[in-house]
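Once you've had a glance at the structure underneath, I'll fire off some questions.
Only a single protein chain was left out; the remaining protein chains are all shown in position.
Entry: chain A
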Amino acid sequence: MMNVTVLQFPGTNCEYDTKYAFEKLGCNVEIIWHKDTTLPENTDLLVIPGGFSYGDYLRSGAIARFANIMNAVQEYASNGGKVLGICNGFQILLEAGLLPGAMKRNDSLHFISKFNYLKVINNDNVFLKELNIGDIVNIPVAHHDGNYFIDETGLKELESNNQILLKYCEKDGNEQNLNGSVSQIAGICNKEKNIFGLMPHPERAIEQLLGGDDGIRMLQGFFK
């Protein structure tokens, strides 16, 4: 059985959804408080879930980055451990420098909360390997600061290393500007392809009853 560790900061609010989703996929899930200094030794996947850690004070993810547990996260990630940051978790990974770029306020200045289509851009990684390039999935987004910024040099690097995972799109796959993100980027990974970040919430799309289950195909990648 795969062991998933989910981090919890003050203001995190997706840890139980994340736990539910991974348990549904047959994983053993443990939630770890930010004051802890070590991760469970058997961790196969570390998830930094969504929410509003530290009230998004200063910048989203800026304070969480300095939590006690983050030293262990840095060490786990640099040893090749698999890390997935969802929404606020993605913002924390950016602030921690574990992924390149930064988040700005959505260009509409509105909080966006709805199902949105995403196109798979690269699948040569453990996260999206169950999907095909060009596949379109329908996954909820819920964020205020999801306007991904990276400079031109950085963008070229992401492109040439196949680090762009997902882009926002219309139902038919056409380009869509959801929130002002550079190149409509919704999710990226690091060069080594063990650290993943995305603004949409795959853990909220695992039941047809709740609007769709495209998230299963995404999260499954880590275990198949």
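Methods note: a contact is a pair of C-beta atoms (placed from the backbone, for glycine too) under 8 Å apart; a residue touches a chain by one contact, two chains touch by 3 or more; residues count from 1.
One rule holds in what follows: contacts and distances are computed from a predicted model.
Choosing from "BFD-like [2Fe-2S] binding domain-containing protein", "Iron complex transport system permease protein", "Phosphoribosylformylglycinamidine synthase subunit PurS" or "Multisubunit sodium/proton antiporter, MrpD subunit", the protein name stored in UniProt for the chain missing from the display reads "Phosphoribosylformylglycinamidine synthase subunit PurS".
The chain omitted from view is touched by exactly one of A:1, A:109 or A:209, namely A:109.
Touching residues on chain A toward the chain that is not drawn are 58-59, 62, 66, 94-95, 101-102, 104-109, 147, 149-150, 180.
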